[in-house]
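Attaching a single structure in structure tokens format; questions to follow.
As you look at this complex, bear in mind that one protein chain is not there, while each of the others sits in place.
In order of appearance the chains are A, B and C, and numbering begins at 1 in each one.
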């Protein structure tokens, strides 16, 4: 498990999705401002995603009302494209695992899928949490504890929809176990 | 599992403790103002306490810094007094289960222990969460999900240490899965 | 969970497999006489297979020496053929889940795969245990307890490689939780 740390708040990169399941229309982060957004990046053949990441995302979707927290699954296929890359495969998977929240297939484009690259994800499962302002506030790979996820979401829900105060510039690294990475937009 | 619902915020009753373990001096709620306080009410011979409640309290104590969240175990013995009622028994139990946070033995006095009665607890394990103002904000019996606990604590940490706004009087019952009971002090 | 009951011992039907993975040559039940054979019938998109059936098969393969107990995975695809029907998909799955024992793809042919039909399996996961004589001695769908599986295998290992004694004709149904179905060869 690894968490990002950051001295500054910065806007979450847009989602680059080639196809959507479980939703009538594409989800766009700008349209979700005012809500906390949880993105579960997964691959259907990733054991940790099946045993931990996706069940956690389902618990999040069940506990919080959709008006307050929007859960999105992002299928970031970066290996075994033949086996798990098709819409049909993902649809069968979502059916069998009873996944009801919107699923986006991360756009292929280069070595890694486009959104996965933009967020600088290192693998799957990766959990991303975005605040009401559209800022990336948490990103963790592997098994993130429910208690931690609940704490982050609970804290973000308590924030007003207006911009969060800038962190002090002398406040470096992690606090309370929640950290955000110093990041530079990939150029 | 059952959660309290409440239309109003009200002060958490004081702790009536006959003996303390794992602490140099008694813990008093008034002295903890400014912190979130988590009370895990348990009995050492209660299976759900051993398998769920106490491990959860240990996870809370591990995740949050003690300056922000104080975890207290409250030994509310209401049966098998001969077997689990002594300080020696609790001390041996705490040693074997590696419980490091402060433990208070709820004062015997009547049919149920005094603190247990004051909080109107129906059994064990019961999880209580108190805000920085000293108000009871969450009480749940049985298995409360980590995600929920994290959410409540995260939300309370985001509150300022000043009094929370009074809930609207027309806002009845539960919201977002978190509820507080309409309560009347036991007379 | 459901177990078969039987008054009589009868030969396990042959395996009809279109392709094999994790083995140099096809496995044939006749050539495995003298060993106990465990068949785990599964589908890669079946949640119960991923969470219970296959991990159990891996534990069996790890505990028992291969000279005594041969574990075979049988991919009985009866739905989502497009997603999970290809050799490439199964190979990727076996790689990600680190499955080392031989895997056979059940031959398609009719409504259900051929071997699945011959064993009259009702779904996945199904666990089949065959004795040293090549007789079907246990078949269970769903979650079969490890304790039960160990008991059946331990009992079969203790049998000589010569034919087991015919059960008494007045001994009907299940005994000790292990049951075999009254079956008639599918004509």
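Keep this in mind: a contact is a pair of C-beta atoms (placed from the backbone, for glycine too) under 8 Å apart; a residue touches a chain by one contact, two chains touch by 3 or more.
Here the structure is a predicted model, which is why all the values come from computation and not from measurement.
Residue in contact with the omitted chain (choice from B:93, B:119 or B:138): B:93.
Counting over the whole complex, subunit C has residues 59-60, 63-65, 68, 145-159, 176-177 touching the chain that is not drawn. Of the residues in subunit B, those that touch the hidden partner chain are 45-47, 50-51, 79-80, 82-84, 86, 88-89, 91-93, 95-97.
Here is the rule we go by: only the chains that are shown with their structure count from here on.
We define each chain's centre as the mean of its Cα atoms; on that basis subunit A and subunit C are separated by 39 Å. Taking each chain's centre as the mean of its C-alpha atoms, subunit A lies 33 Å from subunit B.
Inter-chain spacing, taken between the CA centroids of subunit B and subunit C, is 50 Å.
The set of subunit B residues touching two or more other chains is empty.
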